[in-house]
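Let me give you the structure first, and then I'll get to my questions.
With one protein chain withheld, the remaining protein chains of the complex are depicted in position.
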Amino acid sequence: MKLTADAKGTFAIAPTPFHDDGRIDERSIDRLTDFYEEVGCDGVTVLGILGEAPKLDAAEAEQVALRFVKRARKLQVIVGVSAPGFATIRSLAKASMDAGAAGVMIAPPPSLRTDDQIVTYYRQAAEAIGSDVPFVLQDYPLTFSVVMTPAVIRRIISENASCVMLKHEDWPGLEKITTLRGFERDGSMRHIAILTGNGGLFLDFEVERGADGANTGYAFPEMLVDVVKLSAAGRRDEAHDLFDAHLPYLRYEQQQGPLGLAVRKYVLKRRGVLGSDAQRKPALILSAQAKQEVDYLLSRIARVDRRAAALKS
Amino acid sequence: MKLTADAKGTFAIAPTPFHDDGRIDERSIDRLTDFYEEVGCDGVTVLGILGEAPKLDAAEAEQVALRFVKRARKLQVIVGVSAPGFATIRSLAKASMDAGAAGVMIAPPPSLRTDDQIVTYYRQAAEAIGSDVPFVLQDYPLTFSVVMTPAVIRRIISENASCVMLKHEDWPGLEKITTLRGFERDGSMRHIAILTGNGGLFLDFEVERGADGANTGYAFPEMLVDVVKLSAAGRRDEAHDLFDAHLPYLRYEQQQGPLGLAVRKYVLKRRGVLGSDAQRKPALILSAQAKQEVDYLLSRIARVDRRAAALKS
Amino acid sequence: MKLTADAKGTFAIAPTPFHDDGRIDERSIDRLTDFYEEVGCDGVTVLGILGEAPKLDAAEAEQVALRFVKRARKLQVIVGVSAPGFATIRSLAKASMDAGAAGVMIAPPPSLRTDDQIVTYYRQAAEAIGSDVPFVLQDYPLTFSVVMTPAVIRRIISENASCVMLKHEDWPGLEKITTLRGFERDGSMRHIAILTGNGGLFLDFEVERGADGANTGYAFPEMLVDVVKLSAAGRRDEAHDLFDAHLPYLRYEQQQGPLGLAVRKYVLKRRGVLGSDAQRKPALILSAQAKQEVDYLLSRIARVDRRAAALKS
Partner (left out) sequence: MKLTADAKGTFAIAPTPFHDDGRIDERSIDRLTDFYEEVGCDGVTVLGILGEAPKLDAAEAEQVALRFVKRARKLQVIVGVSAPGFATIRSLAKASMDAGAAGVMIAPPPSLRTDDQIVTYYRQAAEAIGSDVPFVLQDYPLTFSVVMTPAVIRRIISENASCVMLKHEDWPGLEKITTLRGFERDGSMRHIAILTGNGGLFLDFEVERGADGANTGYAFPEMLVDVVKLSAAGRRDEAHDLFDAHLPYLRYEQQQGPLGLAVRKYVLKRRGVLGSDAQRKPALILSAQAKQEVDYLLSRIARVDRRAAALKS
């Protein structure tokens, strides 16, 4: 089923599992997919930054995307297809959609500066993948150094009917959600799904501002699922209580670059989901002290959230 | 008393108080100085990024620095003197030290790229202010886009006897503290004070890694003071409990750019310390919704930390 | 006389003369001013990047600007007032205009990214200096990493009646001139003066595209004066012949950063205009081989343009 502007809930961002020697670990892909379904995710985004996508060659990227797509039963699979050029974007988008992916995600190349450059890029990208392929607009200035105003996002959405979701991870970004939802209310922009990333650091307020859910790689996606649901049910204090219990560790995990990835793979391995926490080069090895810090933080979550207690050691 | 490499504790980062019309508010400077002393800070850093330093002209910068210096009784005052050129740095450093400042802080200009460029810059800056002026090295890649390896920091410290403190706000940065303290242990670097910034987001672990304290603008500096002390006393769980109680709001405040500043001025006004929460242009006005979010977060801290309860409304 | 949108001809960009020990050399300022008048310049821009403006403190900047203003008889003096904040911009603009400057020049701070950020910045800057102060918009993406589309420039000009000149130094930039002149023809933008910088590297075609003249620091401003006049008179081949004779050296001089400055000061000293070719730190010392290369290039110009032959050795 293709992704639509009515998507909501929690779309996990998946790491790419490797064996210790760097080969792709397909069994762990299967386990990871099952895990996301079991904890209540609505979808999964693969081959994003967290997925070490640039470290795969074209054949490997297709292999990973297709494995997730084939394993997923109810999960919608979104495939990150960002690449330096449209030919590569098109090739991976086509292979993924043919296999049954729900849509693709496209990040802006870091060279974009002006409003027009950004809008033109997405017009050409949408044309490259074809107007029948739903795509997610990724807005992550901290990582891509491309700054999109709400008005630019509106232009992209207006021009491209196939743009159905915003992965919102501007920082600070709460007002941006409010502004975009205001555009919908004043009739100047059609509705799209807004799911939020940035490690989940502001998820508690993002859903209150109008976001439809989470789209991030937090290693306890069940918390994301629950916070989104509690908030949607108007149980504000409970949503914050749960979120706050996880925040000290979530903040630790959300450290930029390879460290955040290393922490997540370490925890997903401890949870029995990944067979190995190996990253491809350039990789960061977690220090013994960092692991102890993570373990300490997890033990503190476990006092409140029993699901975090059930960790393999 | 001049700043030395033995500095420790909590050095608050001060905002610059303005009247609603943009004039400098000297009475609020006095109140702010007294406030930092009352809550147990050991020092205060003025005219940093949070202090809107670039928005002051040369005469105003000197006026602000001197007012803080004159009001302080026990607090050591560090003056941010970062500027595009050495002549401006020298002028403000001289005026500040003559008035009794403890030292100055120098950030790297964003154009620096190579290791040698960074080391050369600090050599020339130290020469410009004079070898008798203690200075703080500010390491904040997220804001300045200058990346200093631990080895580069060691070179700067080795070359410049007047470099006595590191304002550490790399992110991620825990391993950097460990590496620098390792340099001290293996005898390859003399001891310097390491105080940490980055909004305090990792203070709980930074002090465990070897940092000597906090150097940030969190609007409840008493929490910083207590966490630093609890941690130094080996009361780890209590330190984390207190830190975690503040973290949801601390995270909100730590949003980059003018938003974080707006939140802090809003809270310091609510606390009765600032007469106005006005910023100079370019300024960001806090939305009603943002204020409600802050108020909500403060009310949640107040359940645990009674000091946060005593807010003017 | 204040700068207007009818300005044309050659506005030299002046270096700031220093003594060997780094003090400001006021006699050389006088000689430089006279020199520009004698070779036929219409104006001079001081305290730009070439003028090492960031290396001066506030008092020195005012001293330099006022010395140029007082010495000038027919030359219009434009003062670069770019600074990290509006208070500093305002102070120097006021002092300069009070002394008789024709206008000021304002470069964008490197942090600006979106169209709206750029337009807002110039609105606030124009407000800060006052609507009676004519200003030059500097468009130099290579150095400032701020990219202004023609439409953004049009918005700035439309919003700010006091914006009377564009210092055009985008690269590539010929189509931009054509587009802006097209805006004037189609009535969507009022006329402004366009003078071109970027070391003069494309001056031959820039004037053919509609630029009103040159605004750069080439060490033989008489060539700029003549090329602008020849081109205006429709003597295209002669304009190119003269330009091409200078191009090998002009290209050498136009090397980015401190090297270009060092070459220009070296040649202006050889021409007897500057008493010293000293730069303030951070400075670049010209190697013996570089000096020989410059000398060789000047000797080649001298075969064609006798004015280049009259150099002190």
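Order as written gives the chain letters A, B and C; numbering starts at 1 within each chain.
The rule is short, and it goes like this: a contact is a pair of C-beta atoms (placed from the backbone, for glycine too) under 8 Å apart; a residue touches a chain by one contact, two chains touch by 3 or more.
All values reported here derive from a predicted model rather than from experimental measurement.
Annotation: of B:V152, B:L180, B:V228 or B:L259, B:V152 touches the absent chain (contact as defined above).
Contact with the undisplayed chain is limited, among C:S162, C:T178 or C:S276, to C:T178. The omitted chain makes contact with chain C at the following residues, 171-172, 174-175, 178, 201-202, 204-205, 208-209, 240, 243-244, 247-248, 251-252, 255-257, 259-260, 287, 289-290, 293, 300.
In the full complex, chain B makes contact with the omitted chain through residues 113-117, 147-149, 151-152. Residues of chain A that touch the chain left out of view are 52, 54-60, 83-88, 90-91, 110, 120-121, 124, 128, 280-282.
Throughout what follows, only the chains that are shown with their structure count from here on.
Steps from chain B to chain C, taking the shortest chain of touch contacts, total 1. One simple way to say how far apart two chains are is to compare their mean CA positions; for chain B and chain C this gives 39 Å.
One simple way to say how far apart two chains are is to compare their mean CA positions; for chain A and chain C this gives 48 Å.
In chain A, there is no position where the chain touches two or more neighbouring chains simultaneously.
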